[in-house]
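Of the protein chains in this complex, one is absent; all others appear in place.
Moving on to chain A:
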Amino acid sequence: MRKLKDLILLGLLWFAAFLTVAVLVTIVGFIFYKGIGLISFDFIFGDYSPSGGGGIWPMVVTTIYTIVISLLIATPIGILAAVYLQEYAKQGRMVRIIRFATESLTGIPSIIYGLFGAVFFVTTLKLGMSIIAASLTLTIIILPVIIRTTEESLKTVPQSYREGSLALGTTKLQTLYKVILPSAMPGILSGIILSMGRIIGESAAIFLTAGTVAAMPESIFSSARTLTVHSYLVTQEAGDIELAAAIGIILIAIILILNFSATWISKKLNKADY
């Protein structure tokens, strides 16, 4: 009887795992099948042409801009905030409220952030529809993600590491730098990778703050179009599934490259000489 139950459970587990992989393979397979024909050097690195047949380089650049700028702002702020909340703040009501707030912020639909960004960054701060306005909006979107994941990973650092380090006559800051943050690094990294996913997947908030100008941005104050917005627009306007799929392939490639570089950077940081 027990054996049978075990067998059934195992079967279900296998099935669930299989289903997940199958769905993933189907989607990626579909995208590659539809889009691979369009991929060429000119497609990736060519300038956009409104009459069709051009490349997507302006959108690639815009996408990378938004990812890099929002991560550059959100990562240090998010890590500092999490370190403060977890390691320094007196664990009382205030901290609980802040935690509750960050948790709630992760659940808000991004269009709300987009509207806020459009009012605050674009209009009030007079940044106009621009890469910087979109990046700041994205910063707000991913900040709670980075704070939460960093806090969670700080929590998993054993208390015995902190005690062991402090008992050796080190300061709290040294302990943080040399022991706690390196041990928390994998978790922090996964927060950053999650955030990249969030940024790349974002369309509404970017659409409202960076606009849809399909041209090479002159600076981060230019209005521009990211790959995801572009893919949305070509599907929406032209119904061009092949083009959208080709863009999808590029997006997957960008995500992979960024993930690998994030992992590589964190390894380098971890090995940093004392």
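Operating definition for what follows: contacts are C-beta pairs under 8 Å (C-beta built on N, C-alpha and C of every residue); 3 or more make two chains touch, one makes a residue touch a chain; residues count from 1.
Rule of thumb we're sticking to: contacts and distances are computed from a predicted model.
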item: Protein name, per the UniProt record, of whichever chain is missing from view ("ABC-type quaternary amine transporter", "Lipid-transfer protein", "L-lactate dehydrogenase complex protein LldF" or "Phosphate import ATP-binding protein PstB"); value: "Phosphate import ATP-binding protein PstB"
item: Among A:K34, A:R99 or A:K178, residue touching the chain not depicted; value: A:K178
item: Candidates A:T66, A:Q86, A:S165 or A:S222 - the one touching the absent chain; value: A:S165
item: Residues from chain A at the interface with the omitted partner, ascending; value: 90-91, 158, 160-171, 174, 178-179, 182-183, 274
